[in-house]
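Complex shown without one protein chain; remaining protein chains in place.
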Amino acid sequence: MLDARLRTDMYAWMSLTRAFDDQMVAMWKSGRGLGGTFSQRGHEAISVGVGMAMGPDDVATPMHRDLGTYLVRGMTPERIFGNLLGRATGPSQGRDANLHGLGDLSLGIIGFISHIPQALPTALGVAMTFRHRLEPRVAVTFIGDGGTTAGAFHEVLNMAAVWAAPLVVVVENNQYAYSTPLNQQMASADIVAKAEAHGVLGTRVDGNDVEAVYLAARDSIERARAGGGPVLIQADTMRMLGHAIHDGAEYVPEGLLADWEQRDPLRLTRNRLVEQRTATPEALDSLDRAAASRIQQAVAAAEAAPFPDGDSLTDGVYA
Amino acid sequence: MLDARLRTDMYAWMSLTRAFDDQMVAMWKSGRGLGGTFSQRGHEAISVGVGMAMGPDDVATPMHRDLGTYLVRGMTPERIFGNLLGRATGPSQGRDANLHGLGDLSLGIIGFISHIPQALPTALGVAMTFRHRLEPRVAVTFIGDGGTTAGAFHEVLNMAAVWAAPLVVVVENNQYAYSTPLNQQMASADIVAKAEAHGVLGTRVDGNDVEAVYLAARDSIERARAGGGPVLIQADTMRMLGHAIHDGAEYVPEGLLADWEQRDPLRLTRNRLVEQRTATPEALDSLDRAAASRIQQAVAAAEAAPFPDGDSLTDGVYA
Amino acid sequence: MTGNNFGFTDAPASSGREITYLEAIAESIAHEMERDPNVLVLGEDVGGDFGGAFKVTKGLAARFGDDRVLNTPIAELSFTGMATGMALMGLRPIVEMQFADFISTAFDSIVQFAASTHYRWGGRVPWVVRAPSDGGIRSGPYHSQNPEAWFVHTPGLKVVAPATPADAKGLLAAAVRDDNPVIYFEAKPLYRSIRGHVPDGEHVVPLGEASIRRTGADLTIITYGSMVHESMAAAGALESDGIGATVVDLRTLKPLDTDTILDAAAATGKVIVVHAANRLAGVGAEVAALIAEHAFESLDGPVVRLGGADTPVPFSPPLEDAYRPNAARIESAARRLAEW
Partner (left out) sequence: MTGNNFGFTDAPASSGREITYLEAIAESIAHEMERDPNVLVLGEDVGGDFGGAFKVTKGLAARFGDDRVLNTPIAELSFTGMATGMALMGLRPIVEMQFADFISTAFDSIVQFAASTHYRWGGRVPWVVRAPSDGGIRSGPYHSQNPEAWFVHTPGLKVVAPATPADAKGLLAAAVRDDNPVIYFEAKPLYRSIRGHVPDGEHVVPLGEASIRRTGADLTIITYGSMVHESMAAAGALESDGIGATVVDLRTLKPLDTDTILDAAAATGKVIVVHAANRLAGVGAEVAALIAEHAFESLDGPVVRLGGADTPVPFSPPLEDAYRPNAARIESAARRLAEW
């Protein structure tokens, strides 16, 4: 069994991710936001589990539901809220929107690009750089079920296999791409088989079980690090709120949500930690409270932060 | 066993294809050509076998090594040489080059587009039109081994599977994409497995055996026609000359070519027809002579045909 | 026209109802689907009860069947190519890009294949790609783009960009009926902010004809899309100071209505070209260059261009506001030019 401290940490990061999301959703619903944003609910175990399995020198290209990965890798909630609110203090300095453009190479994070799935080729390039330099580092990239129907997903798996690139691809299968259910996206939801057809090792994991995700990610990353070539992890979960903040997701059957709600990643982890006496409910409650207050503090700081100056419009187009 | 007449016809079309190719290669090597062109040697069994398996109302999107398909579907050698030589009498009227732009919808042929593998989405659209109109017709598309590493190959297989489109995809695996051997293109050359991972039925066939190709194509087309959904046929062969006319293909090991030469599609068919007493060597020789003179006649006509007028430059940009 | 209304109408008030720009698009699609069984709609999330990211296609699946309102996977390159195959077979697909920004994903299939097919061998490609474009609504670099210049430069395409509900309806009808690939740029900021009189039933605005939205003797503002409204506002403000401005709404960007452009330029001798897209090598450069070559003798001042900055479209309000032309900037450029 994994170290107790590590397991409690996983809960703590998930709690912070959830607290961020709850706060963000509430703010945006009440008009305190700017533009749109994407709820993270349902993806906490994946983004935190993978984020924690990565080494400090590994590099991630997270997607729009990987808030946990940003947080685990050290991007502060202040900065992320700063980005969401268009402030000069966000990693994009107000230039990019919501969870896009949260790049910070000093944290090993490449900012998200909207065009699906452009993050994958980028991650392959990162991995190939490590291979080229003989550095024991791994690139970890994230993609939705919807992203796997875009051609670049296959182009990248194929090239990664040819070159045995140290690349781990995490597929966050949350049953929907916007309003489109899995069965309208693909005839076969066995994405592991698609990876294997390219010669990429594939493994499937319960995306709501943070420990399972962590273990799958850790093993995959270590394999890639050791020169074993690329791995794809299919992590199944459910997108619990709409596609984006404006989306009521009326197209999702209520029963489906109710079923998945039973398997909420935070609840699952909490129950397990308590059952296995790794943590008391009180200790976990106190983590939740700490997370909530951390987020309050971040929002306050972000809301107090300045907007960028219009005069800076053309700065930074070129390096 | 297939009808004797049909089997002899296959030889005849392959012989015509070979005669065309020999003539074309000789002309271009001696400076009697215009621009570049692509040798067909090694692909005769595939292009002819598939072409003959198609029904009159089916539609093909051939690639640059499918001369046999054009011929079988009724595009005259005069017109094709006209295209190659930039004459007003080619299907593109001198606008498109070599084997590009040989489109004629009255023959069920969509002109080739260079950008790999753009023919596939087009063929999917053709297939979806047939499905939409409940017409018992099939779209047949062709792609090289190299084309399978481009993302659209997968996008199309995936969508074709979702919609059970009446689409047959013929993969002409000739071991090379230009100078790049198969093992530098992909870690797994089992393209059937890639199709199956998308939920597309796949089958593999000896691409130098015209009867085997014909049977695989016939069965696949009938299955698709009957509403059984898309099928991929992997036909293995060898590109016997260079990638294009200017390419000496020094990068291909000589032994490899010598091995495949033993399995030359025309020789294979001739030997079989003679062994099985379906045709005499003399009868086949006379087919070869007829093919050669047919091609001579076509070249003469094409060389006598006019170039387009420069004043027509901007005609036909819009329908 | 009410709402963000600058006092101009497309259609006599008697001939239709006041509806939004978005409603006009939706109505036109439905009308074309009703009229011609070959017309169908495809794209991400367009089907079912959902009806697309902006709900433009809402209700169509129930009305015309799932077979004519096809939800696609995320694969712009291939589903646009699929539309080309359908069009070659005689269907008339209307393809929705979820945002115009994603049209670059389908680029090959548009600029290389659809655009060139008729020239290369005579195949007709009667499709329409609908591209919800433009910014000003805090959507950031990936949901605010105006990429029309890429397509105007590409031989074989047609490009339209309606500014009013009536044109939105009429240009879409013309685009669907045209036998060539047409890219139809919708201005997202106008979707619900603009209402206008739109004729009931059949309404077709021919491709290739600009519209003169108002006339004035002192200078000409040539524009399209959302900037038509900013230009009209600017023209109104100028008028109160005695500066008369003609406003030309290009409506079709390819083929350009060069006659109207050159006549309007010659009539006033002073021209401002405005669009929301990046000014640098934008469509306005072509318009300005046309004038500089073919109306040179009539020019009484420099041909001024206003457009987006040469940056990605930024998200934060102070940046996006600095990025984008608006009525005030058009007005001040016009005052400077008028004094020339």
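Letters A, B and C mark the chains in the order given here, with residues in each chain numbered from 1 onward.
The rule we apply is simple: a contact is a pair of C-beta atoms (placed from the backbone, for glycine too) under 8 Å apart; a residue touches a chain by one contact, two chains touch by 3 or more.
Since the structure is predicted, the reported quantities are computational estimates derived from the model, not experimental observations.
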Quick one: say which of A:Val50, A:Leu84 or A:Ile113 touches the chain that got left out.
A:Ile113
Which listed residue (A:Arg73, A:Arg95 or A:Arg270) would be found touching the missing chain in the intact complex?
A:Arg95
So which of B:Arg79, B:Arg95, B:Arg131 or B:Arg270 would be touching the chain we can't see?
B:Arg95
If the hidden chain were put back, which residues of chain C would touch it?
101, 104-105, 107-108, 111-112, 115-116, 119-120, 141-142, 149-150, 152-156, 254, 278, 280-286, 288-289, 291-294, 296-297, 299, 301-305, 309-312, 314
Contacts of chain B with the missing chain: which residues?
34-36, 86-88, 92, 94-98, 100-101, 113-116, 146-147, 149-151, 177-180, 184-186, 250-251, 307-314, 317
Sites on chain A contacted by the missing partner chain, in the whole complex:
59, 91-92, 95-96, 100-105, 110-111, 113-115, 118, 120-130, 132, 139, 151-152, 155-156, 158-159, 162, 316-319
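Just so we're on the same page, only the chains that are shown with their structure count from here on.
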Please tell me the distance, in whole Å, between the geometric centres of chain A and chain C computed from their C-alpha atoms.
37
Chain B to chain C, mean C-alpha position gap in Å, rounds to 41
Between the Cα centroids of chain A and chain B the separation in whole angstrom comes to 45
Which chain B residues reach two or more other chains?
151-152, 155, 158-159, 162
Within chain C, the set of residues that touch 2 or more other chains is 73, 75, 77-78
